[in-house]
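One structure, pasted below without further comment.
As you look at this complex, bear in mind that one protein chain is not there, while each of the others sits in place.
For subunit A:
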Amino acid sequence: MPATLPDPAGPRVGLFVTCLVDAMRPGIGFAALQLLEEAGCRVEVPQGQTCCGQPALNSGDDRDAADLARQTIAAFEHCDHVVLPSGSCAGTMVHAYPELLAHDPAWAPRARALAAKTHEITSFLVDVMGYRPQGRRLDATATYHDSCAGLRELGIAAQPRALLAEVEGLQMRPLEGNDVCCGFGGTFCVKYPRISDAITTEKAQAIERTAADILLAGDLGCLMNMAGKLHRRGAATRCFHTIEVLAGRADGPAIGEEG
């Protein structure tokens, strides 16, 4: 990979790695760093970050969710932009933080300010930075699943496809039900595992019908769910986060492969 020096005049971008990427697939975080720097950003990884708070938020525990919102705001508000390799966590910051802190006079304006400069990474690269990857090649067929939060909370659909179209040799195949939930749903998949499994099985079958070599998506939670199901079913589909392919990292191990 070409090492690019950060542009000293570029915008100051805070990378929120997300708790799943931090623990389960650090390569996605490094892909984000690389792409943001290629796009001309000065990237930093604020050390005050942990999790965006979704587990608490989705469990109805608004107090803990609000605490994590404050922590995240404090860690990132000095940046020009906050960028995440996840539509789901970005959606939480954009939509849930201002709601969670709406009645906190000290924090409500800070939450709104953070929300206004928070972006999912593919939309940031395309819509804000006008970035297109150059010199990437991957001879493979791939299909793309639209993760729900990114699609419906942030309108992310065209951007990842536009970026993937720049990868030479990569043939995209349409996925039937590409905008239908994969059955992950955060804690849903362990609280109601049978229902989740029934949904995920249908998603896996649709992916298998494409006969694509690679499954791509923009959220690691959904990817782990689909990859884990495909593997359990004995499918050979390799699963990557969209930005791993964009950063030229698809020659490395896919999710569940060991290098």
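By our rule, a residue touches a chain if its C-beta (ideal position, glycine included) is under 8 Å from a C-beta of that chain, and two chains touch if they have at least 3 such contacts; residues count from 1.
Methods note: contacts and distances are computed from a predicted model.
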Chain left out of the displayed complex - its UniProt protein name, from "(Fe-S)-binding protein", "Carbohydrate ABC transporter permease", "Amidohydrolase-related domain-containing protein" or "Outer membrane protein beta-barrel domain-containing protein": "(Fe-S)-binding protein"
Sole contact to the chain not displayed, among A:M24, A:A162 or A:A206: A:M24
Which residue of A:C181, A:I214 or A:V245 touches the chain not shown here: A:C181
Interface residues of subunit A (partner: the chain not displayed): 17, 19, 21-26, 29-30, 33, 44-45, 47-51, 53, 55-62, 64, 67-68, 71, 148-149, 152-153, 179-181, 183-186, 188-200, 224-225, 227-229, 231-232, 253, 255-258
